[in-house]
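Omission of a single protein chain aside, the complex is shown with its protein chains in their original locations.
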Amino acid sequence: MNLLFFGDIVGRAGRDALLAKLPGLMAETSADFVCVNAENAAGGFGLTKDIAESLFSAGVDCLTLGNHSWDQKTLLQEIDREPRIVRPVNYPPGTPGKGAAVLTARNGGKVLVINVMGRLYMDPLDDPFRGIESELGKHRLGQTVQAAILDIHAEATSEKMAMGHFFDGRISLAVGTHTHVPSADTQILSGGTGYQSDAGMCGDYDSIIGMKKEAAILRMVRKIPGERLSPAEGEGTICGVHVTTDDKTGLATAIRPIRRGPRLIEA
Amino acid sequence: MNLLFFGDIVGRAGRDALLAKLPGLMAETSADFVCVNAENAAGGFGLTKDIAESLFSAGVDCLTLGNHSWDQKTLLQEIDREPRIVRPVNYPPGTPGKGAAVLTARNGGKVLVINVMGRLYMDPLDDPFRGIESELGKHRLGQTVQAAILDIHAEATSEKMAMGHFFDGRISLAVGTHTHVPSADTQILSGGTGYQSDAGMCGDYDSIIGMKKEAAILRMVRKIPGERLSPAEGEGTICGVHVTTDDKTGLATAIRPIRRGPRLIEA
Amino acid sequence: MNLLFFGDIVGRAGRDALLAKLPGLMAETSADFVCVNAENAAGGFGLTKDIAESLFSAGVDCLTLGNHSWDQKTLLQEIDREPRIVRPVNYPPGTPGKGAAVLTARNGGKVLVINVMGRLYMDPLDDPFRGIESELGKHRLGQTVQAAILDIHAEATSEKMAMGHFFDGRISLAVGTHTHVPSADTQILSGGTGYQSDAGMCGDYDSIIGMKKEAAILRMVRKIPGERLSPAEGEGTICGVHVTTDDKTGLATAIRPIRRGPRLIEA
Partner (left out) sequence: MNLLFFGDIVGRAGRDALLAKLPGLMAETSADFVCVNAENAAGGFGLTKDIAESLFSAGVDCLTLGNHSWDQKTLLQEIDREPRIVRPVNYPPGTPGKGAAVLTARNGGKVLVINVMGRLYMDPLDDPFRGIESELGKHRLGQTVQAAILDIHAEATSEKMAMGHFFDGRISLAVGTHTHVPSADTQILSGGTGYQSDAGMCGDYDSIIGMKKEAAILRMVRKIPGERLSPAEGEGTICGVHVTTDDKTGLATAIRPIRRGPRLIEA
């Protein structure tokens, strides 16, 4: 199966770039399943139902979230009616939405998607390791599901790698999000899991992690809360990974980064 | 001028890989100047004089450091006698060593190297922006120095990018270190500064940021201090960037990532 | 019932002061039960079996811990054989020891002791609220247990107060530890729970939170790891609270701070 994963969509620049380039990329990769982190899709902060719909219409099969999950509060009411949106699994019990979903790929296979949040330098949610374990325990890779994607929404590279190696062999793709910078450590781990520490964002890379430069820089330099951060508006670059899996094992047979747009070296 | 920069050397795997591959890379790139972050060179923790000597002998022109600068306490005594070792500029006044150096490249040009530490999710040192500004103010790029390298040792991508853009046009290369994962956001910023959020480490990438997997994972999963972390011992991969600059302006005319070794996609 | 609780014993100064003053205080307060946080009892770092024994011999009924629980690794082996030592309840499953104990007071009543760790500015353990809830759910205050003590080992006053108010009416005493400074916000909350944000340490208050001043200050001023921190050695002051409870409800009828020793205003 061919899986595409794209990192945090940041505002209109990210949405427009993804919508424009996704059809071509899906054709190019014979994509069976497309998963995208959308925690910053709505003006840089959260996700709305309308934006989610437009992404689904363009071919996206599943949307994941992160620490910005609830920046648009309307999503709290809507998420339970949308099986294709997954929020971090390690929010406490009772949180709207769900931390994992099994969805059907274009080739008819089942794909498990799990979203998790790290705890280093982030809001301390529940144990991410046990959260993942609990979802993985409900399925058998290569049998009840043909592929499994883990979106590790985390800051620290150590924590991301620890999760990748800990679940190596039980997941098709373990990929990080949240830093808004694509990593170049794409590899297949020894147990067969495709791994990349961060998918990178879909947004304008002439920015501070997708946000306009001036306000973001002033905030750090002056230590005075200034104008609200807003997404940079130059042409977006989309970043993600393309993984090919063996449906019998659910493991990765190939993985490569994707970077398309005006600012970064394309891949 | 051709500049090579390599990220955090982690232990013997990183040292051996760099020593083995550097001569070929220097020839391949016609390198005029080689700068390497060595904060984890000595068993993963700090740098010793002997290791520094072996790196200089192999062609390295300058070593930078970071939050592990003083893990080997002997360096505190030795650093003031070694002009080619630079520690973060934003340690408080009175700290041994210096935060910047001007060294002579193979082509006779002068290269300014500045090392700085970020403050997000790290020990709060002095203001990194003013630290850099103060060193840049002593020189004129393209006149008193032909190139300037800034090693941004920091955790947060937002802080790294803010420094890159803030000093864009006044530095040849602004490159991050510390996360031990190479980023794939290599670009020349609009003012002419070559930029990559993280150079990546030189070490064994079948690891948790260069350290053996088991101990590092247990620490996160069990929340009990376990055995001391030690560097992974598989074959190392070296990661860095190659920047070509115009000696008249000191700005970047080309930049590309370097990744050589068994685990990552080579570049 | 009369309950005594004392905060973090720091090294020999704290141990000696507590051992010297406890008999008199127990007589003075007709103490039925004595609980002490001992996470720094052994040279400032952790707890040993021998020190625990000496405290039990002096009249202490229960010892609690915190982020320094395992600084003395021998305790990991011994804690499961000692019913009177309680470690934070929100360590992950599988952690040696237990997060709560029911022990018998001198008046024959049963006392539930729960120890929990906060997560703000601390290592992110499991959810402290659910950890406490799960232990409280096993007992009925005023029926199966006559009193319940909650040691909130946490940094942030907001988190401590949130726990106090959240469990108000279900606990006899909710008292903080970890900051090593006694708070003066002693009160009975509206539901009947005795509360103080921090019990304060038992140790030498001419110090930096119980540690020798010079090394602790240098570390902050110079940003260089210096000599290992060690407990200050002047005469100790003991700090804690005395709560009187109604055995029928298990709630507090009176609470007052205790401070005895050379440095602070006695209470």
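Chains here go by letter, A, B and C, matching the order in which they are written, and residues are numbered from 1 within each.
Following the convention adopted for this analysis, a contact is a pair of C-beta atoms (placed from the backbone, for glycine too) under 8 Å apart; a residue touches a chain by one contact, two chains touch by 3 or more.
On a predicted model such as this, the values are computed, not experimentally measured, just so you know.
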| item | value |
| --- | --- |
| Omitted chain's touching partners, listed by label | A, B, C |
| Hidden-chain contact residue, picked from the options C:58, C:76 or C:267 | C:267 |
| Selected residue (touches chain absent from view) among A:85, A:125 or A:209 | A:125 |
| Absent-chain interface as seen on chain B, which is shown | 92, 119-120, 124-127, 130 |
| Chain C residues touching the omitted chain (full complex) | 121, 129, 155-159, 161-162, 165-166, 179-187, 189-190, 197-198, 200, 205-209, 213, 216-217, 220-221, 239, 256-257, 259, 263-265, 267 |
| Residue numbers in chain A that touch the chain omitted from display | 70-71, 73, 76, 91-92, 94-95, 123, 125, 221-225 |
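As a working rule, only the chains that are shown with their structure count from here on.
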| item | value |
| --- | --- |
| Partner chains shared by chain B and chain C (touch criterion as defined above) | A |
| Chain whose Cα centroid lies at the greatest distance from that of chain A | C |
| Two chains sharing the most contacts, counting C-beta pairs only | A-B |
| Separation of mean Cα positions, chain C and chain A [Å, integer] | 43 |
| Geometric centre distance via CA averages, chain B-chain A, whole Å | 29 |
| Contacts with 2+ other chains: residues of chain B | 221 |
